[in-house]
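With one protein chain withheld, the remaining protein chains of the complex are depicted in position.
Going in written order, the chains are labelled A and B, and every chain counts its residues from 1.
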Amino acid sequence: MQRKAIFNNKLLPYLLLAPQLAITLVFFFWPAGEAVWYSFIRQDAFGISTQFVWFENFTDLFADPLYHQVIINTLIFSLAVTVLAMGLALGLAVLADRHIRGKDGYRTLLIWPYAVAPAIAAILYIFLFHPDIGLIGRALKAAGVAWDYMLNGNQAMLVVVLAAAWKQVSYNFLFFLAGLQSIPRSVLEAASIDGASPLHRFRTVIFPLLSPTTFFLLVINITYAFFDTFGIIDALTKGGPGNATQTLIYRAYIDGRVNLDLGSSSAQSVVLMIAVMALTLVQFRFIERKVHY
Amino acid sequence: MAEARNSIAAPMGMAGSNPRADMLTHIILVLGVLLFALPIWIVLMGSTHDAGTIGRGDVPLLPGAEAAANYSAVWSQGNKQRAGVPVSTMMFNSAIMALLITFGKIAISIISAYAVAFFSFPGRMLFFWAIFITLMLPVEVRIFPTFQVVSDLGLVNTYAGLIVPLIASATATLLFRQFFLTIPDELVEAAKMDGAGPIRFFKDVVLPLSATNIAALFVILFVYGWNQYLWPLLVTTSSDVETIMIGIVKMLGSQGDTEWHLVMATTVLALLPPVAIVILMQRWFVKGLVETEK
Partner (left out) sequence: MAELKLSGIVKNFGAVRVLHGIDLVVQDGEMIVIVGASGCGKSTLLRIVAGLERSTGGTVLIDDRDVTALEPAARDIAMVFQNYALYPHMRVFDNMAYGLRIRGLAKDDIKRRVGEAAELLGLSALLDRRPKELSGGQRQRVAMGRAIVREPKLFLFDEPLSNLDAKLRVAMRAEIKRLQRRLGVTSLFVTHDQVEAMTLGDRLVVMHEGCAAQIASPMEIFERPADTYVAGFIGSPSMNFLPATITEDAKAAALSDGNIIALPPGQYATRPGQKVTLGIRPEHISLPGPLRLTTDLIEPLGSECVVHGKLAAGETMALRLPGAPPSAAVLDIAPRTQHLHVFDAETGKRLPPHS
């Protein structure tokens, strides 16, 4: 993984690397190390004395039924967002891949949601689903549904899922489209000559050939659902009602910022770190094998 | 044989061979486009009406008359009720943050990638993996200790504190390195023959050749920087350094007294820069996005 033709300078490379390494050290490794350290200590109520408590923060965490709820919330949320965002994106990509007029126009019009911030997506969805001022929210109430996601946990989860998925569809759409376009036409033509029905072709030829893309997006979407959706939750429901829409990242934030529980918040951060590392490792293990530098 | 290919609703079939399927395709795609556009449309329309209309719950689907009033109000005064910051200030802060993050990240990453790709030195692979690992540590995961460090350095509520911790992640470095590995050896050797040292080579050859990648990264990083929420939330404590994302969420307040029409206007303004950049630089952006993550 090294080029053959290189330069011989000895000092220059270190100088070039210095900025990134310095920042990485100060703002990545040091805080990550501190997070790990803090996860092993507990502060008293006044924040005066600290105590080394080994894994107690972790055991307390995993024994807390509220934390269990948060884990379940996160899993449901991630699953729903992933399935929705990927399913819809795949469908749209398949359609946009056909040789129809205005193909590029559709692509432009379906890509721009990538630019929308999670926080903004949440606000947009407020204007859709709010019981008082939201278009759909008011329609639902008028139709007799007891719609108020500020009071109903399940409805709250539904709304955040929709908002999060909405934003992610365009990202997935881009990748699925690229993946579809890299399937050689000859393979599709051969399948169609073989007499396979379109659905059958999709199932047995296209979907398997898309599997690297699918797998890659799976990891990306789950990571997105775990982390990047903080803004959406903060803007729409603030984790509520109760803790119905509190995900792992949101809970870690609340415990750290609002409850000022450094030990528990750090422990939660460490749990998240491990989850991310596992996800990234999985991604590179299975995907990078197919990529050659 | 021809019958099988012309079957109804053949999403994978050769287009033009089945007008019904094409029509269906268009319909579904248009629905998709509308689905995405709907929330924006509502917000755009709503921003042109007054507080009363929206508060009453009549969600307008057509433009109203208050466009000028609303937009100029938020631009210069923000959300008055909350002693708000003018949207112009917040947009400015967001722009500074996004641009500095973008240029900072590109600059730092491209030279790091250059070092790793074009030189051989002790610790090279170690440093590379150290940078690579940061991919696994998005800011949300190390948020509080990072805040602690920033606070200890006295950088809370400053541009520096806002930007520097976000500048050194690995994606750009990896993209550049991957690209640098494809530069032919002979090109480097020819440049050596011509008398170019590493810095000259970087300036005269590598940088121009990286133009497409830089453009793609510009779009990706600008959107990333502009849309930052959690980190600015922690680091900014006074309202004059607030970014637009934070400002908008703050405007929401408690449900009763939110000035929805102003929120809508602000939302539209907040959307303009990133969406404009994505659409205008679409081609590089698509290429870059697909290359980066792979």
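Some points to look at:
By our rule, a contact is a pair of C-beta atoms (placed from the backbone, for glycine too) under 8 Å apart; a residue touches a chain by one contact, two chains touch by 3 or more.
What you are looking at is a predicted structure, and each value in this text was computed from that prediction instead of being measured.
Shown chains touched by the missing chain in the whole complex: B.
Within the set B:95, B:187 or B:215, the residue that contacts the chain not displayed is B:187.
Checked against the hidden chain, the listed residues B:35, B:67 or B:205 yield one contact partner: B:205. Contact between chain B and the unshown chain involves residues 184, 186-187, 189-196, 200, 204-205, 208-209.
Simple rule for what comes next: only the chains that are shown with their structure count from here on.
The part of chain B that touches chain A in the complex is made up of residues 1, 4-5, 7, 9-16, 21-22, 25-26, 28-29, 32-33, 35-40, 42-43, 46, 54-55, 57, 59, 108-109, 111-112, 114-121, 124, 127, 130-131, 134-138, 140-146, 148-150, 164-165, 167-168, 173, 178, 180-181, 183, 185-186, 188-189, 192, 197-199, 201, 223, 226-227, 229-230, 233-234, 245, 248-249, 252, 255, 260, 263-264, 267, 270-271, 274-275, 277-279, 282, 286, 289-290, 293-294. Put simply, chain A touches chain B in their complex at residues 1-7, 9-10, 12-14, 16-17, 19-21, 23-24, 26-35, 38, 88, 91-92, 94-96, 98-100, 102, 106, 108-121, 123-128, 132-135, 138, 150, 166, 169-171, 174-175, 178, 188, 192-193, 195-198, 201-202, 206, 216, 220, 223, 227-228, 230-231, 234-235, 249, 252-253, 256-257, 262, 265-266, 269, 272-273, 276-277, 280-281, 287, 291, 293.
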